[in-house]
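Structure below; questions to follow.
Removed from the display is one protein chain of the complex; every other protein chain stays in position.
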Amino acid sequence: MGMNLSVDLGKLKLQNPVMTASGTFGYGKEYSEFVDLNKLGAIVVKGLSLKPRQGNPPPRIVETPAGMLNAIGLQNIGIDNFIKKKLPFLKQFHIPVIVNFFGDSISEYIKAAGKLNETKGIHALEMNISCPNKQEGWSIFGTDPKVTFKVVSEVRKVTDLTLIVKLSPNVTDISLMAKTAEDAGADAISVINTLTGMAIDIKTGKPKLANITGGLSGPAIKPVAVRMVWECYKTVRIPIIGMGGIISAEDAIEFFLAGASAIAVGTGNFINPEATMDILEGIKSYMSAKGVKSLKKLTGAVRC
Amino acid sequence: MGMNLSVDLGKLKLQNPVMTASGTFGYGKEYSEFVDLNKLGAIVVKGLSLKPRQGNPPPRIVETPAGMLNAIGLQNIGIDNFIKKKLPFLKQFHIPVIVNFFGDSISEYIKAAGKLNETKGIHALEMNISCPNKQEGWSIFGTDPKVTFKVVSEVRKVTDLTLIVKLSPNVTDISLMAKTAEDAGADAISVINTLTGMAIDIKTGKPKLANITGGLSGPAIKPVAVRMVWECYKTVRIPIIGMGGIISAEDAIEFFLAGASAIAVGTGNFINPEATMDILEGIKSYMSAKGVKSLKKLTGAVRC
Amino acid sequence: MNRLFKATVTDNKQIKKDHYLLTLHPFKKINRPEPGNFFMLSVDSSLDPLLKRPFSMHRWLGFDFQILYRVAGKGTGILSKRRPGDLLDVVGPLGNKFPVAKTHDKIILIAGGLGIAPIFSLAEKLKKNKHLLFYGAMTKEELLCIDELKSLGIEPVIATDDGTLGYKGVITDILKKFLTQNSKLKTQNYLYACGPKPMLMALSLLARKYDLKGYMALEQNMACGLGTCLGCVVNTVDGYKRVCKEGPVFRIEEIVWE
Partner (left out) sequence: MNRLFKATVTDNKQIKKDHYLLTLHPFKKINRPEPGNFFMLSVDSSLDPLLKRPFSMHRWLGFDFQILYRVAGKGTGILSKRRPGDLLDVVGPLGNKFPVAKTHDKIILIAGGLGIAPIFSLAEKLKKNKHLLFYGAMTKEELLCIDELKSLGIEPVIATDDGTLGYKGVITDILKKFLTQNSKLKTQNYLYACGPKPMLMALSLLARKYDLKGYMALEQNMACGLGTCLGCVVNTVDGYKRVCKEGPVFRIEEIVWE
């Protein structure tokens, strides 16, 4: 019916706007039973670092009202293992593979990006500068604009892949962070990562997470995420990947209207393993009911 | 049974820690049908300004997952009308009346505080430097530490009442804001006000709130609020009034363990008009079940 | 009297496609609700939906009462699944009522769609010979309580958008015809209306044109229902007023439609 769902993220073209949020879709394999991966806009894998990491002790997750806290602590198999053991599976599919990565220092970011840049079968990089689960001093990558500019522009130098910077919502001014990422050379931004939260078990008097605090995700944070996407949209010209509490097509459309060019489903996958496909179908139905021929028309179309 | 529930906020002593959150309890009268006001720890009234304000156009509220957005726009009858028409009713009760107030400029803050300071029957002031519903440039009172220090220390000069500063959660570093308020002379801090959020009606393509954005409250934000109370507790020595999503005694106790000396119930009043009393009873039951004789023992007692 | 109470669902009947009639049995004697009053109902103890939902008093049965509702979204969807024996938390009766003065010669009631819920209670309260009821809906299938009205001796003037019953057209157009044909009707009458916004806007114009007085019950998103949150305001000639407290019933001429 001639509907155009395609999305441009820098040089990268997605066939449709439905992506997976890093850390919620593993390396794709587990969900391939529920979702025809070839139908996704792109797959974003669990955050990787140069070396494998064992992550935080359990308990690592706890449910909260309409949301969940996680403190996985960036457990991952490391870039080398990913390339050897996980990437071959993903290469079978025709969709872009986007690798989410992070480092403990600027030089680690650079090394990781350089290594990923050389690897065939990786189509874009998503820099996580915002994960709140790490120790003191680290969160500065995503909250101090000067440091953000530095780390993003250094990474920009070592990769010609589409570079997405994933922003932390735990800041006073998200649009400043968005602008900083744009100025430093990002091709796109992901908005938002998790809000830092905490839950206490009043029976034991102990935090419910071994890590004490964790990242809040799920429907509870959707209003904050939509607002941040809208603020970023008013500020930057690079495309925005919207995420935070998307579990239905209606949610996804809210993000498009607020200014997102693409969206990612995170916690929604846990609630419904087929969420991404249901959302894609729902977006199509909405567009045809509204007579919208091109998805690009929806981006930022909120009438304020 | 000899349980001590009292709380000290500066010079002010509360008989128990259960307060009402500004803007959710009117001027007390409406809820007096459901709650024996004499049993509250304190009553905090709707935010007042020097002049009456008509607030934002409707729609002003919309429900979100486990939360709600409001954009009342600080509608209020003004300090003079409050003193004339509402305060006499409140004076009948033996509990402290805490007046939440705000201004558009430092001089308005000072004038408002001065006027309230002279008024008999007002026991403490809560400065709202954090309401996210106002126009551009205003939110700086609650997000720029330099401005926060200035406005709080100026207000401190004109009042000897207990001065509570209510912090905005829409900041990168809540503990810095807490420290700033403490250094500027605050006797206590309220943590947290609402998170800025947005919701879009995908049928009409318009924001669900006439004001576009609004403040997110209710259970959805509880994990963020608990985390912020905990961060403030580690940083300041003045008492913390915890709020954000408290609807049950269990929620309240979480805040005490995280570091709150008292708590305030906001959105919870809408869900259950008797919430404050149910919470007070629940706190007592918890304390007697745990053999805790003094509420002060619970404050900050989380075992990390 | 404390207006918070628990009530048992004694019946929750699907009366038309999306429409249900809920009968509630309060645990204690409650204040007698008047036409125009509403209740805030918790459909569930879950945190989603979070807030209570407002519903007009539809029928007062002496101790029990009834709510007539349409499944409009999540909350009403859950409500439609409540079964006899289930418990609900309720606050009410709330708000003001339709002020019916004895002196009014003849009263014209106008209901659009679910507006029939409170208008029915008003019709039931009035003597049947003292009023005329205009009742419009999208289609025949959405006309409610026709039999109940008949058994009260009330024969409404009916209009449906698609003409499947009564006049074809919107109810305000039919009313307009009546008013032009019966010039006497015009001044001696009071209008009492409830219905969707476009209907009430049309009615306001009509009232201005024919210099008619009257009242209408409005809706607005609500959080507290008690007048404290200031969330439910509508714009009036005297500034913002709260639907839950100064309303839901307002004088027709005081509302400023944007």
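Order as written gives the chain letters A, B and C; numbering starts at 1 within each chain.
One rule holds in what follows: a contact is a pair of C-beta atoms (placed from the backbone, for glycine too) under 8 Å apart; a residue touches a chain by one contact, two chains touch by 3 or more.
Owing to the predicted nature of the structure, the values given are computational and were not obtained by experimental measurement.
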Legend entry - Among A:G23, A:G41, A:G142 or A:G259, the residue in touch with the chain that has been omitted: A:G23
Legend entry - Residue among A:G10, A:G55 or A:G205 that touches the chain left out of view: A:G55
Inset, instruction - Using the touch definition up top, pick the residue from A:M68, A:I83 or A:V97 that touches the left-out chain. - result: A:M68
Legend entry - Residue ranges of subunit C at the interface with the undisplayed chain: 44, 46-48, 78
Inset, instruction - Against the chain that's been left off, what residues of subunit A make contact? List them. - result: 23-26, 30-31, 33-34, 46, 54-55, 57-63, 65-68, 70, 72, 75, 218-219, 247, 267, 269-274
Legend entry - Residues of subunit B (touch criterion as defined above) contacting the omitted chain: 65-66, 219
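The rule we apply is simple: only the chains that are shown with their structure count from here on.
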Inset, instruction - Taking CA centroids for every chain, report which one is farthest away from subunit A. - result: C
Legend entry - Central subunit by CA centre of mass proxy: B
Inset, instruction - Quick one: report the Å distance separating subunit A from subunit C, using the average Cα coordinate of each chain. - result: 47
Legend entry - Cα-centroid distance, subunit A relative to subunit B, in whole angstrom: 34
Legend entry - Residue numbers of subunit B (touch at least two other chains): 65-67, 218-219
Legend entry - Residue numbers of subunit C (touch at least two other chains): 47-48
